[in-house]
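Report on one structure; see the data block that follows.
Only a single protein chain was left out; the remaining protein chains are all shown in position.
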Amino acid sequence: MSLVDLFSTAAIGAGVFFFLAGTVGLLRFPDALSRLHALTKADNLGLGLVVLGLLPRSTSLLAALKLVAIWALVQLAGATAAQLVGRAVRRKGSAA
Amino acid sequence: MSVLKALDIGLAFLVFAVAAWTIFARGAFAATVGYVVYGLLLSLVWIRLFAVDVALTEAAIGSGVTGVLLIGAAARLRGAASAAGEKSLSGAPRLLAASLCILVVLALAAVVLLFPDQGPSLAPQSMRHLPETGLGNPVTAVLIAYRAFDTMLEKVVLVLAVVGVWSLAADRCWGGAPGEPRAERPEPTLAFLAQVLAPLGILIGIHIFWVGADEPGGAFQGGAILAAMWIIVVMARLTELPQTSAAWLRLALVAGPLVFLIAGVAGAIFAGSFFAYPPGLAKPVILFIETFMVLSIAVALPMLVAGPPRREPKVDGSR
Partner (left out) sequence: MTDFLLATAGAILFTVAVGLARILGGPGDADRMMAAQLIGTGGIGSLLLIAAATGARGVEDVALGLALLAAFASAAFVNSGAPAEDPDPADRR
(Lines give C-alpha, C1' and ligand atoms only; values in the text may rest on other atoms or scores of the structure.)
Protein backbone atom coordinates (compact mmCIF):
# COMPACT_ATOMS: atom_id res chain seq x y z
CA MET A 1 0.00 0.00 0.00
CA SER A 2 1.35 3.38 -0.88
CA LEU A 3 1.83 6.11 1.69
CA VAL A 4 -1.26 7.95 0.49
CA ASP A 5 -3.36 4.83 0.87
CA LEU A 6 -1.95 4.24 4.33
CA PHE A 7 -2.79 7.78 5.41
CA SER A 8 -6.28 7.57 3.92
CA THR A 9 -6.93 4.24 5.62
CA ALA A 10 -5.81 5.56 9.00
CA ALA A 11 -7.82 8.77 8.78
CA ILE A 12 -10.98 7.15 7.45
CA GLY A 13 -10.70 4.38 10.01
CA ALA A 14 -10.47 6.96 12.77
CA GLY A 15 -13.45 8.74 11.27
CA VAL A 16 -15.58 5.60 11.37
CA PHE A 17 -14.51 5.07 14.97
CA PHE A 18 -15.86 8.49 15.89
CA PHE A 19 -19.12 7.81 14.05
CA LEU A 20 -19.43 4.65 16.12
CA ALA A 21 -18.65 6.61 19.28
CA GLY A 22 -21.35 9.12 18.39
CA THR A 23 -23.92 6.38 17.95
CA VAL A 24 -22.93 4.76 21.23
CA GLY A 25 -23.47 8.15 22.82
CA LEU A 26 -26.89 8.37 21.18
CA LEU A 27 -27.80 5.00 22.60
CA ARG A 28 -26.46 5.43 26.09
CA PHE A 29 -26.81 9.07 27.11
CA PRO A 30 -29.73 9.72 29.44
CA ASP A 31 -31.36 12.85 28.10
CA ALA A 32 -31.92 14.75 24.88
CA LEU A 33 -29.31 17.44 25.48
CA SER A 34 -26.43 15.04 26.03
CA ARG A 35 -27.54 12.95 23.07
CA LEU A 36 -27.49 16.14 21.00
CA HIS A 37 -23.95 16.73 22.17
CA ALA A 38 -22.84 13.24 21.22
CA LEU A 39 -24.45 13.55 17.84
CA THR A 40 -23.15 16.90 16.75
CA LYS A 41 -19.66 16.71 18.19
CA ALA A 42 -18.62 13.11 17.59
CA ASP A 43 -20.24 12.70 14.19
CA ASN A 44 -18.81 15.98 12.92
CA LEU A 45 -15.33 14.96 14.03
CA GLY A 46 -15.84 11.63 12.30
CA LEU A 47 -16.84 13.40 9.10
CA GLY A 48 -13.82 15.70 9.39
CA LEU A 49 -11.49 12.72 9.62
CA VAL A 50 -13.19 11.03 6.67
CA VAL A 51 -12.77 14.21 4.62
CA LEU A 52 -9.13 14.38 5.70
CA GLY A 53 -8.60 10.84 4.53
CA LEU A 54 -10.26 11.54 1.18
CA LEU A 55 -8.39 14.78 0.50
CA PRO A 56 -5.22 13.20 -0.92
CA ARG A 57 -7.38 11.09 -3.25
CA SER A 58 -9.32 13.95 -4.79
CA THR A 59 -8.92 14.46 -8.50
CA SER A 60 -8.41 18.20 -8.66
CA LEU A 61 -7.81 21.25 -6.51
CA LEU A 62 -11.43 22.32 -6.91
CA ALA A 63 -12.63 18.91 -5.72
CA ALA A 64 -10.37 19.14 -2.67
CA LEU A 65 -11.64 22.64 -1.90
CA LYS A 66 -15.20 21.36 -2.19
CA LEU A 67 -14.43 18.63 0.32
CA VAL A 68 -13.12 21.17 2.81
CA ALA A 69 -16.12 23.42 2.16
CA ILE A 70 -18.46 20.48 2.76
CA TRP A 71 -16.86 19.77 6.10
CA ALA A 72 -16.94 23.45 7.11
CA LEU A 73 -20.63 23.69 6.21
CA VAL A 74 -21.47 20.55 8.18
CA GLN A 75 -19.59 21.97 11.16
CA LEU A 76 -21.61 25.17 10.90
CA ALA A 77 -24.86 23.29 10.47
CA GLY A 78 -24.10 20.92 13.34
CA ALA A 79 -23.13 23.65 15.76
CA THR A 80 -26.14 25.77 14.89
CA ALA A 81 -28.56 22.85 14.94
CA ALA A 82 -27.24 21.87 18.35
CA GLN A 83 -27.88 25.38 19.66
CA LEU A 84 -31.33 25.61 18.09
CA VAL A 85 -32.54 22.20 19.16
CA GLY A 86 -31.01 22.62 22.62
CA ARG A 87 -32.81 25.89 23.04
CA ALA A 88 -36.06 24.32 21.90
CA VAL A 89 -35.61 21.50 24.40
CA ARG A 90 -35.02 23.96 27.19
CA ARG A 91 -37.93 26.14 26.20
CA LYS A 92 -40.52 23.48 25.66
CA GLY A 93 -39.45 21.20 28.47
CA SER A 94 -37.91 17.79 27.96
CA ALA A 95 -41.01 16.43 26.28
CA ALA A 96 -40.41 18.99 23.48
CA MET B 1 -20.98 -11.33 -2.49
CA SER B 2 -18.89 -8.26 -3.12
CA VAL B 3 -18.69 -5.38 -0.69
CA LEU B 4 -20.57 -3.18 -3.14
CA LYS B 5 -23.47 -5.59 -3.33
CA ALA B 6 -23.62 -5.91 0.45
CA LEU B 7 -23.65 -2.14 0.73
CA ASP B 8 -26.46 -1.86 -1.80
CA ILE B 9 -28.55 -4.47 -0.01
CA GLY B 10 -27.94 -2.77 3.34
CA LEU B 11 -28.92 0.59 1.88
CA ALA B 12 -32.09 -0.84 0.35
CA PHE B 13 -33.01 -2.45 3.65
CA LEU B 14 -32.44 0.82 5.50
CA VAL B 15 -34.66 2.68 3.03
CA PHE B 16 -37.43 0.12 3.51
CA ALA B 17 -37.11 0.29 7.27
CA VAL B 18 -37.30 4.08 7.36
CA ALA B 19 -40.26 4.08 4.94
CA ALA B 20 -42.08 1.53 7.09
CA TRP B 21 -41.38 3.57 10.20
CA THR B 22 -42.68 6.72 8.50
CA ILE B 23 -45.93 4.99 7.61
CA PHE B 24 -46.47 3.64 11.11
CA ALA B 25 -45.20 6.67 12.99
CA ARG B 26 -47.48 8.23 15.53
CA GLY B 27 -48.00 11.92 15.11
CA ALA B 28 -47.53 14.18 12.13
CA PHE B 29 -44.17 15.56 13.22
CA ALA B 30 -42.59 12.13 13.66
CA ALA B 31 -43.82 11.15 10.22
CA THR B 32 -42.45 14.29 8.59
CA VAL B 33 -39.01 13.75 10.14
CA GLY B 34 -39.14 10.16 8.88
CA TYR B 35 -40.01 11.47 5.45
CA VAL B 36 -37.08 13.91 5.41
CA VAL B 37 -34.71 11.13 6.47
CA TYR B 38 -36.20 8.92 3.77
CA GLY B 39 -35.57 11.61 1.18
CA LEU B 40 -31.94 11.97 2.20
CA LEU B 41 -31.44 8.21 2.04
CA LEU B 42 -32.99 8.23 -1.42
CA SER B 43 -30.26 10.64 -2.53
CA LEU B 44 -27.77 7.91 -1.69
CA VAL B 45 -29.81 5.41 -3.68
CA TRP B 46 -29.86 7.70 -6.71
CA ILE B 47 -26.09 8.02 -6.50
CA ARG B 48 -25.79 4.25 -6.54
CA LEU B 49 -28.03 4.17 -9.60
CA PHE B 50 -25.66 6.68 -11.24
CA ALA B 51 -28.42 9.30 -11.48
CA VAL B 52 -26.44 12.11 -9.91
CA ASP B 53 -28.69 14.90 -11.24
CA VAL B 54 -31.70 13.28 -9.58
CA ALA B 55 -29.72 12.84 -6.35
CA LEU B 56 -28.91 16.55 -6.39
CA THR B 57 -32.57 17.43 -6.88
CA GLU B 58 -33.63 15.03 -4.13
CA ALA B 59 -31.12 16.53 -1.71
CA ALA B 60 -32.01 20.13 -2.54
CA ILE B 61 -35.77 19.73 -2.55
CA GLY B 62 -36.14 17.03 0.07
CA SER B 63 -34.21 18.70 2.84
CA GLY B 64 -34.40 22.35 1.95
CA VAL B 65 -37.84 22.95 0.56
CA THR B 66 -40.07 19.98 1.35
CA GLY B 67 -38.61 19.52 4.81
CA VAL B 68 -39.45 23.07 5.82
CA LEU B 69 -42.87 22.84 4.18
CA LEU B 70 -43.84 19.60 5.90
CA ILE B 71 -42.48 20.49 9.32
CA GLY B 72 -44.27 23.82 9.24
CA ALA B 73 -47.47 22.10 8.16
CA ALA B 74 -47.14 19.47 10.87
CA ALA B 75 -46.71 22.18 13.47
CA ARG B 76 -49.80 24.03 12.28
CA LEU B 77 -51.78 20.77 12.18
CA ARG B 78 -50.74 19.96 15.70
CA GLY B 79 -52.15 23.23 16.90
CA ALA B 80 -55.36 22.65 14.97
CA ALA B 81 -55.74 19.00 15.97
CA SER B 82 -55.35 19.67 19.67
CA ALA B 83 -58.03 22.31 19.36
CA ALA B 84 -60.50 20.28 17.31
CA GLY B 85 -59.98 16.81 18.75
CA GLU B 86 -58.32 14.34 16.47
CA LYS B 87 -60.29 11.77 14.54
CA SER B 88 -58.25 9.23 12.67
CA LEU B 89 -59.38 7.10 9.75
CA SER B 90 -61.24 3.89 10.54
CA GLY B 91 -60.09 0.48 9.42
CA ALA B 92 -61.70 0.00 5.99
CA PRO B 93 -60.36 3.10 4.18
CA ARG B 94 -56.92 2.41 5.60
CA LEU B 95 -57.02 -1.15 4.31
CA LEU B 96 -58.12 0.06 0.91
CA ALA B 97 -55.35 2.65 0.75
CA ALA B 98 -52.77 0.12 1.86
CA SER B 99 -53.84 -2.49 -0.70
CA LEU B 100 -53.84 0.06 -3.52
CA CYS B 101 -50.33 1.19 -2.60
CA ILE B 102 -49.07 -2.39 -2.36
CA LEU B 103 -50.66 -3.18 -5.72
CA VAL B 104 -48.90 -0.25 -7.39
CA VAL B 105 -45.57 -1.22 -5.83
CA LEU B 106 -45.91 -4.83 -6.96
CA ALA B 107 -46.82 -3.73 -10.48
CA LEU B 108 -43.82 -1.38 -10.66
CA ALA B 109 -41.48 -4.04 -9.28
CA ALA B 110 -42.75 -6.57 -11.80
CA VAL B 111 -42.22 -4.17 -14.68
CA VAL B 112 -38.69 -3.30 -13.59
CA LEU B 113 -37.63 -6.85 -12.80
CA LEU B 114 -39.13 -8.31 -15.98
CA PHE B 115 -37.33 -5.83 -18.27
CA PRO B 116 -35.32 -7.55 -20.98
CA ASP B 117 -31.63 -7.14 -20.30
CA GLN B 118 -31.15 -4.64 -23.09
CA GLY B 119 -34.24 -2.60 -22.33
CA PRO B 120 -35.62 -0.21 -24.94
CA SER B 121 -33.67 2.99 -24.63
CA LEU B 122 -32.92 6.15 -26.56
CA ALA B 123 -29.74 6.76 -24.58
CA PRO B 124 -27.27 5.83 -27.36
CA GLN B 125 -28.95 8.20 -29.83
CA SER B 126 -29.12 11.02 -27.34
CA MET B 127 -25.44 10.59 -26.58
CA ARG B 128 -24.60 10.50 -30.26
CA HIS B 129 -26.20 13.88 -30.93
CA LEU B 130 -24.91 15.50 -27.74
CA PRO B 131 -22.03 17.41 -29.40
CA GLU B 132 -24.51 19.24 -31.66
CA THR B 133 -26.18 20.77 -28.65
CA GLY B 134 -22.85 21.94 -27.29
CA LEU B 135 -23.65 20.40 -23.91
CA GLY B 136 -21.74 17.78 -21.98
CA ASN B 137 -24.48 16.67 -19.64
CA PRO B 138 -27.02 14.41 -21.38
CA VAL B 139 -29.65 15.08 -18.72
CA THR B 140 -29.59 18.81 -19.48
CA ALA B 141 -29.69 18.02 -23.18
CA VAL B 142 -32.83 15.93 -22.69
CA LEU B 143 -34.45 18.58 -20.50
CA ILE B 144 -33.76 21.68 -22.55
CA ALA B 145 -32.92 20.44 -26.04
CA TYR B 146 -34.68 17.20 -26.90
CA ARG B 147 -37.75 17.60 -24.68
CA ALA B 148 -37.80 21.34 -24.18
CA PHE B 149 -41.57 21.53 -24.56
CA ASP B 150 -42.14 19.23 -21.58
CA THR B 151 -39.80 21.24 -19.40
CA MET B 152 -41.51 24.48 -20.32
CA LEU B 153 -44.87 22.99 -19.42
CA GLU B 154 -43.43 21.85 -16.10
CA LYS B 155 -42.52 25.43 -15.29
CA VAL B 156 -46.04 26.49 -16.22
CA VAL B 157 -47.35 23.86 -13.80
CA LEU B 158 -45.15 25.40 -11.11
CA VAL B 159 -46.69 28.81 -11.73
CA LEU B 160 -50.16 27.28 -11.65
CA ALA B 161 -49.33 25.66 -8.32
CA VAL B 162 -48.36 29.04 -6.88
CA VAL B 163 -51.62 30.53 -8.17
CA GLY B 164 -53.48 27.62 -6.60
CA VAL B 165 -51.80 28.20 -3.24
CA TRP B 166 -52.51 31.91 -3.39
CA SER B 167 -56.15 31.27 -4.17
CA LEU B 168 -56.52 29.67 -0.74
CA ALA B 169 -56.32 33.11 0.81
CA ALA B 170 -59.32 34.78 2.33
CA ASP B 171 -60.87 37.26 -0.09
CA ARG B 172 -59.73 40.27 1.83
CA CYS B 173 -56.14 38.99 1.97
CA TRP B 174 -55.70 38.52 -1.76
CA GLY B 175 -52.58 40.36 -2.77
CA GLY B 176 -51.22 40.50 0.76
CA ALA B 177 -48.09 38.94 2.14
CA PRO B 178 -47.88 35.30 3.24
CA GLY B 179 -47.42 34.65 6.92
CA GLU B 180 -45.05 31.67 7.12
CA PRO B 181 -42.35 30.60 7.72
CA ARG B 182 -41.12 33.18 10.19
CA ALA B 183 -39.80 32.49 13.65
CA GLU B 184 -42.05 33.76 16.43
CA ARG B 185 -39.19 35.69 17.92
CA PRO B 186 -35.80 36.75 16.59
CA GLU B 187 -33.38 33.92 17.18
CA PRO B 188 -29.78 35.14 17.18
CA THR B 189 -28.47 31.69 16.32
CA LEU B 190 -30.81 31.32 13.39
CA ALA B 191 -29.96 34.81 12.21
CA PHE B 192 -26.26 33.92 12.35
CA LEU B 193 -26.86 30.75 10.37
CA ALA B 194 -28.85 32.60 7.74
CA GLN B 195 -26.26 35.36 7.45
CA VAL B 196 -23.44 32.87 6.90
CA LEU B 197 -25.33 30.37 4.75
CA ALA B 198 -27.12 32.76 2.42
CA PRO B 199 -24.11 34.20 0.55
CA LEU B 200 -22.49 30.78 0.35
CA GLY B 201 -25.72 29.20 -0.75
CA ILE B 202 -26.28 31.75 -3.48
CA LEU B 203 -22.77 31.09 -4.75
CA ILE B 204 -23.24 27.34 -4.64
CA GLY B 205 -26.67 27.55 -6.24
CA ILE B 206 -25.38 29.60 -9.15
CA HIS B 207 -22.38 27.25 -9.47
CA ILE B 208 -24.58 24.16 -9.63
CA PHE B 209 -26.85 25.79 -12.20
CA TRP B 210 -23.93 26.91 -14.36
CA VAL B 211 -22.05 23.64 -14.16
CA GLY B 212 -25.19 21.73 -15.18
CA ALA B 213 -24.36 22.22 -18.83
CA ASP B 214 -21.48 19.79 -18.64
CA GLU B 215 -21.58 18.10 -15.24
CA PRO B 216 -24.48 16.93 -13.07
CA GLY B 217 -26.49 19.92 -12.03
CA GLY B 218 -28.81 22.26 -13.82
CA ALA B 219 -31.42 24.95 -13.53
CA PHE B 220 -33.82 23.13 -11.24
CA GLN B 221 -31.21 22.11 -8.69
CA GLY B 222 -29.59 25.53 -8.67
CA GLY B 223 -32.97 27.22 -8.38
CA ALA B 224 -33.98 24.92 -5.51
CA ILE B 225 -30.83 25.84 -3.57
CA LEU B 226 -31.43 29.55 -4.15
CA ALA B 227 -35.03 29.05 -3.02
CA ALA B 228 -33.82 27.38 0.17
CA MET B 229 -31.54 30.33 0.86
CA TRP B 230 -34.43 32.77 0.58
CA ILE B 231 -36.50 30.53 2.84
CA ILE B 232 -33.93 30.48 5.60
CA VAL B 233 -33.39 34.23 5.42
CA VAL B 234 -37.14 34.67 5.87
CA MET B 235 -37.21 32.11 8.68
CA ALA B 236 -34.53 34.04 10.54
CA ARG B 237 -36.62 37.20 10.23
CA LEU B 238 -33.85 38.97 8.39
CA THR B 239 -36.26 39.97 5.66
CA GLU B 240 -39.99 40.04 5.13
CA LEU B 241 -41.90 38.09 2.55
CA PRO B 242 -43.11 40.31 -0.26
CA GLN B 243 -46.72 41.11 -0.98
CA THR B 244 -48.10 38.68 -3.51
CA SER B 245 -49.36 41.63 -5.51
CA ALA B 246 -45.82 42.94 -6.00
CA ALA B 247 -45.09 43.42 -9.67
CA TRP B 248 -41.51 42.20 -9.46
CA LEU B 249 -42.62 39.00 -7.77
CA ARG B 250 -45.21 38.17 -10.39
CA LEU B 251 -42.84 39.07 -13.20
CA ALA B 252 -40.11 36.85 -11.76
CA LEU B 253 -42.56 33.98 -11.45
CA VAL B 254 -43.60 34.01 -15.09
CA ALA B 255 -40.22 35.02 -16.50
CA GLY B 256 -39.04 31.43 -16.79
CA PRO B 257 -41.89 29.91 -18.79
CA LEU B 258 -42.30 33.13 -20.76
CA VAL B 259 -38.68 33.26 -21.94
CA PHE B 260 -38.89 29.56 -22.65
CA LEU B 261 -41.97 30.03 -24.79
CA ILE B 262 -40.43 32.96 -26.63
CA ALA B 263 -37.34 30.87 -27.34
CA GLY B 264 -39.53 28.12 -28.71
CA VAL B 265 -41.44 30.45 -30.96
CA ALA B 266 -38.19 32.12 -32.04
CA GLY B 267 -36.96 28.68 -32.93
CA ALA B 268 -39.94 28.31 -35.23
CA ILE B 269 -39.03 31.60 -36.92
CA PHE B 270 -35.24 31.34 -37.06
CA ALA B 271 -34.41 27.67 -37.00
CA GLY B 272 -37.19 25.93 -38.79
CA SER B 273 -39.44 24.40 -36.17
CA PHE B 274 -40.90 25.01 -32.74
CA PHE B 275 -38.14 24.75 -30.11
CA ALA B 276 -35.42 24.18 -32.65
CA TYR B 277 -32.16 25.89 -31.78
CA PRO B 278 -29.99 27.50 -34.44
CA PRO B 279 -26.93 25.32 -34.98
CA GLY B 280 -23.90 26.66 -33.13
CA LEU B 281 -26.08 28.92 -30.97
CA ALA B 282 -27.69 26.09 -29.04
CA LYS B 283 -25.64 26.35 -25.85
CA PRO B 284 -25.94 30.15 -25.38
CA VAL B 285 -29.68 29.99 -26.01
CA ILE B 286 -30.02 27.10 -23.56
CA LEU B 287 -28.07 28.93 -20.87
CA PHE B 288 -30.14 32.06 -21.49
CA ILE B 289 -33.37 30.12 -21.03
CA GLU B 290 -31.99 28.37 -17.96
CA THR B 291 -31.07 31.66 -16.31
CA PHE B 292 -34.69 32.76 -16.32
CA MET B 293 -35.81 29.30 -15.27
CA VAL B 294 -33.57 29.53 -12.22
CA LEU B 295 -35.14 32.87 -11.37
CA SER B 296 -38.67 31.51 -11.64
CA ILE B 297 -37.91 28.41 -9.61
CA ALA B 298 -36.07 30.37 -6.93
CA VAL B 299 -39.14 32.58 -6.56
CA ALA B 300 -41.87 29.95 -6.99
CA LEU B 301 -40.65 27.41 -4.45
CA PRO B 302 -40.49 29.81 -1.48
CA MET B 303 -43.93 31.09 -2.43
CA LEU B 304 -45.21 27.51 -2.28
CA VAL B 305 -43.63 27.03 1.14
CA ALA B 306 -44.89 30.39 2.38
CA GLY B 307 -48.47 29.49 1.69
CA PRO B 308 -51.46 31.68 0.99
CA PRO B 309 -51.44 35.35 1.94
CA ARG B 310 -52.46 35.89 5.53
CA ARG B 311 -52.29 39.63 5.82
CA GLU B 312 -54.31 42.21 4.08
CA PRO B 313 -52.45 44.00 1.35
CA LYS B 314 -51.09 47.40 2.16
CA VAL B 315 -52.56 49.80 -0.33
CA ASP B 316 -50.53 52.93 0.20
CA GLY B 317 -47.37 51.47 -1.29
CA SER B 318 -45.54 51.08 2.00
CA ARG B 319 -44.04 47.65 2.78
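A and B label the chains in the order they appear, each numbered from 1.
To be clear about the criterion, contacts are C-beta pairs under 8 Å (C-beta built on N, C-alpha and C of every residue); 3 or more make two chains touch, one makes a residue touch a chain.
Since the model is a prediction, treat every value here as computed from it, not as a measurement.
**Q** Would you mind spotting which of B:V52, B:L153, B:I206 or B:L238 touches the chain that isn't drawn?
**A** B:V52
**Q** Which of these touches the unseen chain: B:V159, B:A228 or B:L241?
**A** Final answer for the missing-chain contact: B:A228.
**Q** I need the residue numbers on chain A that touch the omitted chain, in ascending order.
**A** Residues 1, 5, 8-9, 12-13, 15-16, 19-20, 22-23, 26-27, 32, 35-36, 39-40, 43-44, 46-47, 50-51, 54, 57, 63, 66-67, 69-71, 73-74, 76-78, 80-81, 84-85, 87-89, 91-92, 94-96 of chain A touch the chain absent from view.
**Q** By the contact definition given up top, give the residues of chain B that touch the hidden chain.
**A** Answer for chain B: residues 2-4, 6-7, 10-11, 14, 17-18, 21, 25, 29-30, 33-34, 36-37, 40-41, 43-44, 47-48, 50, 52-53, 55-56, 59-60, 63-64, 67-68, 71-72, 74-76, 78-79, 181-188, 190, 193, 197, 200-201, 204, 208, 211, 215-217, 221, 225, 228, 231-232, 235-236 touch the chain left out.
To be clear about the criterion, only the chains that are shown with their structure count from here on.
**Q** Can you name the residues of chain A that touch chain B in the complex?
**A** 73, 76-77, 80, 83-84, 87
**Q** Enumerate the contact residues on chain B facing chain A in the complex.
**A** 187, 189-190, 192-193, 196-197, 200
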